[in-house]
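Mind having a look at this structure? Questions to follow.
Shown here: the complex without one of its protein chains, the others still in place.
Labels run A and B following the written order; every chain starts at residue 1.
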Amino acid sequence: MSLLNGITYGLLLFMLSSGLTLIFSMMGILNFAHASFYMLGAYFAYQISTWVGFWPGLLVAPLIVGAVGAAVERYGLRRAHRFGHVAELLFTFGLAFVVEEVVQLIWGKVAVDYRIPAELDGTLFTLFSTDFPIYKGFMMLISVGMLVALYALLTRTRIGLIIQAALTKPDMVEALGHNVPRIFMLVFGGGTALAGLAGVIGGNAFITEPGMAAAVGSIVFVVVVVGGLGSLGGAFVASLLIGCIQTFSVALSISVTDVFALIGVSLPQGSQVARLTITQLAPVLPYLLMVGILIFRPRGLMGARES
Amino acid sequence: MTAPAIRISGLRKNFGASEIIRGVDLDIHRGERHAVIGPNGAGKSTLFHLISARLPVSAGAIELKGENVVGLKPFEINRKGLSRSFQITNIFHNLSVFENLRCAVLWSLGYRYSFWQRLAGLKDARQRAEAVMEDIGLAKRRDTPAGILSYAEQRALEIGITIASGADVILLDEPTAGMSRSETDDAVALIRRVTEGKTLVMVEHDMGVVFGLADRISVLVYGQIIATDAPAAIRCNAAVQEAYLGTSPHLGNEHD
Partner (left out) sequence: MNSAIFPRGRLLLWGGCLAAAIALPLLFKSGFVVSLLCQMGIMVVFALSYNMLLGQTGLLSFGHAVYYGLGAFVTMHALNIVGKDGGPLTTALLPLVGGLAGMLAGVLLGYVTTKKAGTTFAMISLGIGELVAASALMFPGFFGGEGGVSGNRVVGKENLLGLTWGPQVEMYGLIVAWAFLATVAMFALTQTPLGRMANAVRDNPERAEFVGYDTQRVRFLMVILSGLFAGIAGGLSALNYEIITAETLNAHTSGVVLLMTFVGGIGFFYGPIIGAILITVMQIVIGGLTHAWLLYFGLFFLFMVLMAPGGIASVIAVQRNLWLAGLLGRMLPHYLAVALPVLVLLAGLVGLVELSYALLAGEGVGAGDTATRVMTMEFHLNTPGPWLAALGTTALGLLLTRWIGSRAGVAWNAALATLHGDKA
């Protein structure tokens, strides 16, 4: 059951990390504001759902987010690009800052009541006396559907081929395609729209509040580092891995002492570390994983490129 | 007898399925000026990258003055007395000409990662940097940021950084690429002057430069050395002529 939850969460993470990876591979930009677009997706969907319901929002909100993303690329990043990568990164950083403030300005500092639509509220099936909600199933359906569409786009279309080429031979495409700003705008818009969609289906499953971007953003970066920068496959594996780790660890109440006892090490009783349970450790586990990966496999799980 | 400056044996390098260096054996004698020539794509730059550890070696051995250097990092090889220049100018763009050269001499003078000594007080570093600056003719550009120098000046600085540390084995990758005739002549004179008494290996397309400077020439074709000999012998070598005539009709000025 935790596994299914973990996969659901992992797929959501992949919707974010895939967009981030695509943008990074194509444009060399690490979009610091990526999770902000996730947040915008959730808020737009919330706003639309209060007017006309959930379903139109599912379609419209990601499109608006994508349009905002494309505009950001066109009027902001393209200018920052002239000053180099640090300026680009700082621009997206500042953007994340501004988006958070604007969201607070419009929707307030507390979480908004963005709910799962009534027709998806309920239990899909029950396994080992735990309910699996319909909405989780719906999330899986949307994310898998999105991934299939993305895969088809990447392998079956011209733009997809160019993007794919960028993943494996960035220098080559840079030489050939660096003067294709429209593709950049498209990739950025597409990547952010994907993040927006993740926000639409994730916002009501988790929480829609101004802090959600910061909370998810750093996890997405961990995913990308663990998976290997610029690797879609790596991002996929790492998303699922971290999704599962986070979901599992929340459910485990054994303490660090127990874990060490399993491998035959007994910790001195009474120290704070020894008394921590895995659940308490849950928020830091992804980061610990990242540190471990960096020490033992600096390229990431499937990363081919050093940066 | 002392070991050769560089001894390469059975060197191979492949990128995925394509093998760029296909078994190179080469001895570079101490104190000689050695040119590596060959058609575009023959693997000359790759060979340099392997020697200087910019790229990892797939198979084979490289010895620097009798010591194995395969698997070392670029800075470790540099500390053993091998210094190189780059085909695409590789300098510290935001630092002045003088600072570029001073950075290049710091390690060899033993200042390492010192953060307790004032740079301004390091007389030997200043003098050596100034001497090199004089040598490469950039003394009047002392405080100009390297990024806004002219192309020829940047190339001269590139050579200056390469020789400043006092390394005794120098690798120059197309030192005259993109230069006009007169700039090339200046560059040749400069190279001759600053590599006096050192081992020089260079990749060069300009045959005037090659035959004017080199004591020996190696011809690299499709990742293999087909001949190594004195310039006169290379000129008459049938295999070389065939390789060159087969791929490029003139032994003229060209670059990748």
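Keep this in mind: a contact is a pair of C-beta atoms (placed from the backbone, for glycine too) under 8 Å apart; a residue touches a chain by one contact, two chains touch by 3 or more.
Remember, it's a predicted structure, so these values are computed and weren't measured experimentally.
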Among shown chains, those touching the left-out chain: A, B
Selected from A:Phe91, A:Tyr114 or A:Phe236 as touching the chain missing from the view: A:Phe91
Full-complex contact with the absent chain, from B:Ser9, B:Gln117, B:Ser180 or B:Gln241: B:Gln117
Interface residues of chain B (partner: the chain not displayed): 52, 54, 73-75, 78-79, 83-84, 86, 90-96, 98-99, 102-104, 106-108, 111-120, 122, 142-143, 161, 164-165
Contact footprint on chain A, counting only the chain that is left out: 24, 30, 76, 79-80, 83, 85-87, 89-91, 93-95, 97-98, 101-102, 104-109, 214, 218, 221-222, 224-225, 229, 272, 276, 280-281, 283-284, 287-288, 290-291, 294-295, 298, 307
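By definition in this document, only the chains that are shown with their structure count from here on.
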Chain A and chain B: spacing of chain centres that average the CA atoms, whole Å: 46
